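Here the complex is missing one protein chain, while the rest keep their positions.
Moving on to subunit A:
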Amino acid sequence: MTEPGEQLTDIPPKSMDREEERNEPYMEAYFDNSATTRVLEPVRDIVVKIMTEDYGNPSAKHKKGMEAERYIKEAAEIIAGTLKVAPKEIVFTSGGSESNNMALIETAMANKRAGNHIISTGIEHASVYNPLAFLEEQGFLVTYLPVDAQGHIRLDELEAAIRPETILVSIMYVNNEIGAVEPIEAISKVIKKKNPSILFHVDAIQAYGKFVIRPKRQGIDLLSVSAHKIHGPKGVGFLYIDQRVKIRPLIYGGGQQRGMRSGTENVPGIAGMGVAANMMYTDHGEKMRSMITLKDYMIDRLSEIDGVTVNSLPGDLSAPQIVSASFLGIRSEVLLHALEDKEIYVSSGSACSSNHPAVSGTLKGIGVKPELLDSTLRFSFGVYNTKEEVDYCIDVLKELLPVLRRYQRG
């Protein structure tokens, strides 16, 4: 029999971390930038400075308050400048999801006397889908447009879907799973030609920082953006709202941001986002050209490998940062973990939906073969990625794939 009191002498030591021996050379390759990015150093610096030194409440009447307010004003000006819109058309939010929620729910509610019909697509992110599902519960009708093999909606189908009761169209700029770019300007033309008062919302969470976006010229009424996809901080984003749009606030309270979004502003986050936006749009063309070069290089190298299908288009036919590829006979999660072991970080489908093992709507939508749906990974780049990392990743894949293919279920 165990002696009583053994419990006490048997108390665990604090840590028992295993020391891992690594003999082989490896490098870290973070290819999950569409999930989130590492912040740029100047972003970190301004966030720390505001948190520790300039921490006033922008609504405070004293000097520290004014100082904080100035950061927000500056960030609004920078961001408005990147879009060529007015600073007062920028509402800061807690991120992409809040921007999408506000854009959809609050324009629908504010315009419901004009009609109850909304048009979107079958490849949207959950933060668009779920607010739309909520609106359907509230009595709105939503048409979801299908996409072709490249992930693009068809303009004639859009045109046919527009009804007299249509009040809102919401279409993503860049698809987060395969990087397909929707023809935003052409879409807007179709909508506005049929009925100029229909609002056009664009989820630009994967597009901002990668594309030159001109809402006024492209006919975009609302545009959602998140900071942490462009090397900014998490927990902050913005919604561009054209000043003519009728919309209500999503969050009520102390009336900050002209009453459109109450709550003490996330000053460090907002300023950090301003810095990130500024840096992304400095030497922008050059930055994007090198990202596209990297993408094309990755697509070429992936094509060397047997049983790999690339689902993203090369060059400027799709977003510069996303390469989706399917690996025949291998479950994406297994490959993901095998890559993780080599310090290569990717996602299966979209990280946001990966908690639910539901099969991707986008991949199904573009007609990926059923046996490849659960075998698809997304590699997504940021400004820190290099060609060497791509080479390393390809070497690792060439080594792993034959081994993993040998062992299959069933």
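Points to keep in mind about this one:
Everything below uses one rule, namely that a residue touches a chain if its C-beta (ideal position, glycine included) is under 8 Å from a C-beta of that chain, and two chains touch if they have at least 3 such contacts; residues count from 1.
Keep in mind that, in the parts below, contacts and distances are computed from a predicted model.
Its record in UniProt calls the unshown chain "Probable tRNA sulfurtransferase", which is the match among "NADH-quinone oxidoreductase subunit H", "Cytochrome c oxidase subunit 2", "Xylose transport system permease protein XylH" or "Probable tRNA sulfurtransferase". Within the whole complex, the absent chain has one touching residue among A:Glu53, A:Asp283 or A:Glu340, and that is A:Glu340.
Of the residues in subunit A, those that touch the hidden partner chain are 1-8, 10-13, 16, 18, 333-341, 355-357, 404, 406-410.
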